[in-house]
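Only one protein chain is missing; all other protein chains are in place.
Let's turn to chain A:
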Amino acid sequence: MSMPFEEHDYIGLSETPAMENSEKLASKGLNLKATELRLGLPGSESPERGNGLGVLKGFISGAKRGFSDTINGDSGKWVFTGNGGSDVDLGKNGALFSPRSVNGSGSEGTSLKEVVPPSPKAVHEKKPQISAVNGHGVAPAAKAQVVGWPPIRSFRKNSMAVNPPKSDEDAKLGSGCLYVKVSMDGAPYLRKVDLKTYSSYMELSSALEKMFSCFTIGQCGAHGVPLRDGMSESRLMDLLHGSEYVLTYEDKDDDWMLVGDVPWEFKATWDIVCDYSSCLQAYKLDLHKSTVISGLHVWFLQPLEPWRRAETASSATV
């Protein structure tokens, strides 16, 4: 199973920032044969100091990777504001991604509520003043999660993962799993997917498509379960193939968010979807009733609202 944390280093930093430094140091001609140590005043060892953390900052500010890069625009099913709008601007608000509204203009009020700290490790985005500290230049941690940090034994990690504070017996337990329920409007039953087995939105969408395709080509009869009232077979087919389905989820602030705004590698997405302390904490929304029912975040395939349909037609999908 792939390890997204180590492979998809979308910021562009290598796994060990310190190694980058030393490669730079090496290229400055540090002579290994000269083993004498110069014990000058602190600060006179300029090469290491200057490069120590400044290099990292350079990498981070240079990382601009729009979400469009992560999605193959060919699939007409996906609707998102096309351009790579996730500008990385550490200087201003320190967020590694800026909240974008669905229509891309930034004028939509709803999405701005949610400025979620991106990843467990990129904490400094929330405290911009730290980047100016004493010239020590605290480097925001580059990765979503650092191997072996904080230093907690696997036994303890696994025990805690299996028993989150407010446990929900429904979802599958175990460290490394992030199960969410997926419901499709009109389908007689829900499915569960482990988000961690996918490494991109495309993979997830294909998998979901396969999972729910049976509902659209009359196979529900084979299961002996009728479709829900008011949703005919052909209507479902139309909806699916007519690219009118989008994947949405409900975040901590109870806002309906379009899936795909945040780069897949940003595990924070799953923080939004599922409280990171347990993959079991969330709220399930029944589309028909729009009320909170019980404890799980749900992703819904839901039909586009008319205003969004117009949007899809006009915006580029790459």
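In this text, a contact is a pair of C-beta atoms (placed from the backbone, for glycine too) under 8 Å apart; a residue touches a chain by one contact, two chains touch by 3 or more; residues count from 1.
Convention: contacts and distances are computed from a predicted model.
Only one chain is not pictured, and the protein name UniProt records for it, out of "F-box domain-containing protein", "Dynein light chain Tctex-type 3", "DELLA protein" or "palmitoyl-CoA hydrolase", is "F-box domain-containing protein". In the full complex, chain A makes contact with the omitted chain through residues 15-19, 21-23, 25-26, 30, 32, 35-39, 42, 45, 48-49, 52, 117, 119-123, 126, 129-130, 133-134, 136, 138-139, 141, 145-156, 159-160, 163-165, 167, 271, 276-277.
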